[in-house]
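With one protein chain held back, the other chains of the complex are shown just where they sit.
Each chain carries a letter (A, B and C) given by its place in the written order, and its residues are counted from 1.
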Amino acid sequence: METTTPATVVSATASLAAALPDRRSGPLRWLAGFGPSGLLGLAVLLFWLLAALLGPWLLSHGTAATGTSNVFAPISAAHWLGTDYLGRDMLALIIEGARYTIGVALLATVLASGTGITLALLAAASGRWIDAVLSRGLDTLTAIPSKMFALIMVAGFGSSVPMLVVTAGIIYVPGAYRMARSLAVNINALDYVTVARTRGEGTLYIMLREILPNILGPMLADLGLRFVYVVLLLASLSFLGLGIQPPAADWGSLVRENIGALAMGGASVIVPALAIASLTIAVNLVIDNLPGRTARERGAR
Amino acid sequence: SAHAQTPKKGGRIRVAGATAAATDTLDPAKQSNQTDYSRCNMIYNGLTSLDGSLTPQPALAESFTTKDAKTWVFTLRKGVTFHDGKALSPADVVFSVMRHRDPATASKAKVLADQIDSAKATGPNEVTFVLSAPNADLPVILGTSHFQIVKEGTTDFNAGIGTGPYKLKEFKPGVRSLMVRNDAYWKPGKPYLDEIEFVGIGDETARVNALLSGGMDLVGSVNPRSVERVKGTPGFGIFVTQSGQYSDLVMRKDVGPGANPDFVLGMKYLFDREQMKKTIALDYAVVGNDQPIDPTNRFHFAGLPQRPFDLDKAKFHLQKSGVTGKVPMVASPAALYSVEMALLLQQTAQRAGLEIDIKRMPADGYWSNHWLNSQVGFGNVNPRPSADVLLTQFFQSGAAWNESRWKSEKFDQLLLASRAETDLAKRKQMYADMQTMIHQDAGIGIPLFLASIDGHTSKLKGLAPIPLGGLMGYNFAENVWLEA
Amino acid sequence: MNHVILKLLGQRIALALLSLLAVSVIVFSITAVLPGDAAQEQLGQDATPEAVAALRAQMGLDVPAPQRYAKWLLGMVKGDPGLSATTQMPVAELVASRLPNSLLLAAVTALFSVPIALALGIASAVWRGSWFDRAVSTTAVGVVSVPEFLVATLAVLVFAVKLRWLPALSFVNDIESIGQMLRAFAMPVMVLCCVIVAQMMRMTRAAVIDQLEAPYIEMVRLKGASPIRMVLAHALPNAVGPIANAVALSLSYLLGGVIIVETIFNYPGIAKLMVDGVSQRDMPLVQTCAMIFCCAYLILVTTADICGIVANPRLRHR
C-alpha cells in the first residue's frame, strides 16, 4: 500500500536535519560520513582540543620556569620547537597558547551563536516589531568595522580574557543572528509550527521545541565558520597589541611577539602561525565534509 | 671615525621615526616624541644646544653669563634670519620662552618655565632672564627642544618658520614632512643635504623592512632583536646611542607592599640585571644600580657598590616584610621593556617564594591611568638634559612625578644646594650623596639604562651619539651627509 | 521598475539615518567611558593636573559629554564634523586628506579581487567536485586561515627585502605614473585580496551552484545549451543578488578593516586615522570616521540590494 517518499521531500528533510547525527545509526557510521579530508580535519581538531585540555598536564616544566638567555634558539632536543624572544620554550608556549586561542574563540563563538540564535528565535517566533527592531539594531552593529569595535572596547574596558570573549561575541552576534533568523523564519512558516500555534503553545515552546532543533544542524556549520573568524580576529587584535596579555599568550600574540624571527626563518614564528592555520583549516575541512552536506548538494534538484 | 671624513654636500635622504599620528606637531611647546623632536630640530634652533656630553654650547645665543645663577644674560648671534627673511630679535626670544608659562599654551615644559620669573630684552641683541631661585643649569634647560625659538606672535605653527637648517616644504601630520636646505643657515657650511623626507612608521618590523628594502636611509628605534638582521645585510649599519633612558619598577612607599622597606629591598635584589641586559636588551644597555644618573652623565657616581642579583637576600627581606599572596604588578608596552622585565621578575620571584601577578595594560592611557597610580608597577623615564632636571622632576619630595612618593628632607636640601652650586667638584659630591640615598631608600628599582638603536645605510655619514636619545639626540639633520 | 527602487532607496535612507544615529550614540557612549581623555593622552607622562585642565579647556573638553555630543551632532547635521580635539584642525580636513587614499586602495583592490573571485567562484561552481574545484577551495581556505599580518610581513620580506622588486612601504605621495602606482599598491592589494577573495569566491560558488541545481537549468541543458551558455546566460543573472551582497560585505571591509595593512605598509588611510583617534581619545575624529565607515557599509549594501532588484524581474516589475 505505502509508497516511497518523493526525493524532493527526502532532501528537504535531510537538509533540515543536516549535520546532526542520525539517531538511529551509530556514531561510527556518522564518522564514516566525513570522508578522508573531513576525518583529517577532525583528527587535527581533536589533537588541538586535547592539547588545550591536557597540555598543562603533559608539560613537566611550566613556561615560567624557563626563560633563558638562549633567545630564538633553533629546534633542538632540549627545545623541540626552539625558543622565543625571551628564551622560553616554544612547545610549552604553543600548548599553553592552545588553551587561550581555542578557549577564547570557542567561548566567543558559543556566546555569539547562542545570543544570535536566541534573538533570532525570538524574532522569528514573535514577528513584526520585535523582529524589525532586532534586525535593524543588529544591522547597525554590522556597520561598525569589527576591528574598530574591538579596538574601542579594549581601549575602554581593558584586554582581559572575559573582555575579549565578550567583544568577539558581540562582534559576531549579528552574523549568527542573520543566519539563524533566515533559517528560523523559513521553519516558522512551516505547517508544523502553525499546528503548534493553533494548539495554543506559547512563544517559548515554539522557539525551543519546534524551531530550535531544526536549525541546529546548519547553525553548527555556521558556528564552525564563526570560530575561524574569531581565531583570526584574535590574531589581528594580538597584532595590534590588544589581544591576550602576557605572560599568557595565544598563538596570534606568539606570532606577533616573535615576528622578528621571521626573516631568519625562526621556528618561534612559524610554529604558532602553522598552529593557527592548521586549526582553521581543520575546522573548515570538518564543516565542508559534515555528513549529509554532500548528500544534500547531490540530492538537491 | 665619521668625523675624520670631510662632509659632502647634496643629496636627499628618507628618514623614518617611530610614530605617526595626526597629533604630529610643529609647535615646539607641544613636542612629545621622537618624530616631533626630530622635525622641530630641522626647523628651529634653541638659544643653546647640547653636545655629546650634554654640555650646553652656544647656538642662537652667542654667549651667556651669570653671576649668581639667578640672573642670566644671553647675547644673541647677529645676522640670523628666520626662513621668511625676518631677522632674529630679542622679542622673539622673550616670546618663545615666556609662552610656556601661559597655561593656554599647554606647554610640556611649563614646569621648567615656571622658574623663569621674567625675560626682558635688555639690548638690541641681549635678553636677560631672572629666575625665582638660583639654577646653574639654565643654559641646559634652554637647550632642550621645547625652548626652541619661534617668531614673536606665532599662533599657527604649521608654517614651520624657524631659523633652523632646513625649510619646511610640506607637512602632513601623520603622513610625512618634506624639508629642503636653508641656504641662509647661520652655521657655515651646514647643512649638507638638499632635502630630507621624514615619515613616521609605527610598526618596528615595517620600519626595519623599509630600511632593508632600500626605501629608507635612516630609521629610528630599532629593536635589539632586529640588529643582527640589519648588520647582516650588506650596505646597512646600526648606530647606538647609550643614554640615560630607563624603565623602572615603582613601589609606592605610601600604600601597598612598598610601604614596607624590606619588600622594596627584597625586590631590588630580585633583579637579575645581567640576564635582563642579555635577553631583554640583547646587550644594548648598561646595568643600572637603582639610581637614575647613568654613566654617560658627568655626575654619575661610579663609586656606589653595584647591587647584585641575590636570591637569598631577596628571600630574607621578602620574608621579613611579611608580604604574602599574589602581588599585582602593572606593566605596559608604553614603558619600554617593562613587560619583559616583569616576566623575568615573575620568574625569579617565584624562586624566592613570591607570586607576582602581571597586569599588562595597553599603551593607551597608561600614563594617565596606571603610572603613578599603581602600587607596584613600571614607569619609564626619558633622558633628561641634566641631572638636576631629572632629580627635581622625579625625586624631590613634592615633585608631581615622584613615582614612589619617597620623601626625604635631607635630599630636598641637597638638591637645592647643588642647583646653586657652581663649583663642579662640590656639586659632584652632592650628586653622589643623592644617588646613594636613592639607591638605598627610594621605592625605585632601575635595572638597566637603555640604549637607543637606529639603523641606516652605510652611505649615511656623520652620526655621533648625543645621549638625549636616538637619531643623534634628534639632531641628526644638520650633521649627516651622504657619501658619494 | 523605478518606483520599486525609489521606494527602497527612500526606506534605506531613512533607515540609514537611524543607523548612523545609533552608531554615533554607541560609539560615543563607549568612548565616553574610555579611561583618560584627549588632554591626558596628549600630555602623556607630562600630565600634571594644571596642564591637563588647561589643555582640556583649550580642546573644549570641559563641557559635559552629552553637550559635546549634541554639539557634534548639530555640526554634523550642518555638514561640519567640527574640530579635532587633539590637533584643533577641522576634522573634515583631516579626513579629506586620508579618505581619497583609502578609497583608492579599496578601488584598486576591488578592481582585482572582484573579477578574480567571481571567475574562480563561477569556474569552481561549474566544475564542482572536480580537482580544480577542490584545489581552488583548499587554497582559499589555506589563504584565509593565515593571519593577514603574517601574509603581509612575509610578502614584504620576500618581495621588498629579499628580491627588492617592490617597495616595502606604500607612499601615495610619490606616485606619478601608473607603473609606480602598481608597484606601490602591489603588496597591499595582494594581501587584501588574500583576505577577501576567498569569502567572495565561496559565496559566488554557492550562489551559482544554487542556481545550477534549479530545475530551469536542467531545462536549459535539455534544450541543448552549452555549459558556457548555461552559466553565463542563465545561472549567473539569477545569482546576481546573493553575489552582489557577498561582494558588498567584502568590500565594506576594505575601508574600516584594513588597519593591519595600513600599519604594515604605512599607508596613510582612514583606518589608521581612526585608530589614532581612539588612542588619543579624539572623539570628533573617531565619531566622524565611524560615520564614514557606516555610510560606506550602508551604501554598499543598498547598492547590492538594488543590483539584486535590477537583476530580478519579479522584483523589478511589481
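Note that a contact is a pair of C-beta atoms (placed from the backbone, for glycine too) under 8 Å apart; a residue touches a chain by one contact, two chains touch by 3 or more.
In the analysis below, contacts and distances are computed from a predicted model.
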From "Arginine N-succinyltransferase", "Histidinol dehydrogenase", "Hydrogenase assembly protein HupF" or "ABC transporter ATP-binding protein", the hidden chain's UniProt protein name = "ABC transporter ATP-binding protein"
Using the contact definition given at the top, list the shown chains touched by the missing chain.
-> A, C
Of C:Ile116, C:Leu154 or C:Ala311, which sits in contact with the chain we cannot see?
-> C:Ala311
Which of these, C:Arg56, C:Arg98, C:His234 or C:Lys272, touches the one chain of the complex that we don't see?
-> C:His234
Which is it among A:Ala132, A:Leu190 or A:Leu204 that touches the chain not included here?
-> A:Leu190
For the chain left off this view, which of C:Val77, C:Ile178 or C:Leu222 is in contact with it?
-> C:Leu222
Provide the residue numbers of chain C that touch the chain removed from this figure.
-> 213-216, 218-226, 229, 233-234, 237-238, 311-314, 317
Residues of chain A in contact with the chain not shown = 1-7, 9-10, 12-14, 16-17, 20, 23-24, 190-192, 194-201, 209-210, 213-214, 298-299, 301
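Throughout what follows, only the chains that are shown with their structure count from here on.
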Can you list every chain in contact with both chain A and chain B?
-> C
Compute the distance, rounded to whole Å, between the mean C-alpha positions of chain A and chain B.
-> 47
Compute the distance, rounded to whole Å, between the mean C-alpha positions of chain A and chain C.
-> 23
Among the residues of chain A, pick out those that touch two or more other chains and give their numbers.
-> 155, 259, 262-263
Tell me, which residues of chain C touch at least two other chains?
-> 34-35, 153, 157, 161, 263, 278-279
Residue ranges of chain B in contact with chain C within the complex | 20-23, 25, 30, 32, 103-108, 110-111, 172-176, 199, 201-203, 205-206, 209-210, 212-215, 363-365, 367-369, 371, 380, 400-401
Quick one: in the complex, what on chain A touches chain B?
-> 64-65, 67-69, 71-72, 85-87, 154-155, 158-159, 241-242, 245-247, 259-264
Chain A touches which residues of chain C in the complex?
-> 15, 18-19, 22-23, 26-27, 30-31, 33-35, 128, 137, 141-142, 144-150, 153-154, 157, 161, 209, 213, 215, 218, 252-253, 255-257, 259-260, 263, 271, 274-275, 278-279, 286, 289-290, 293-294, 297-298
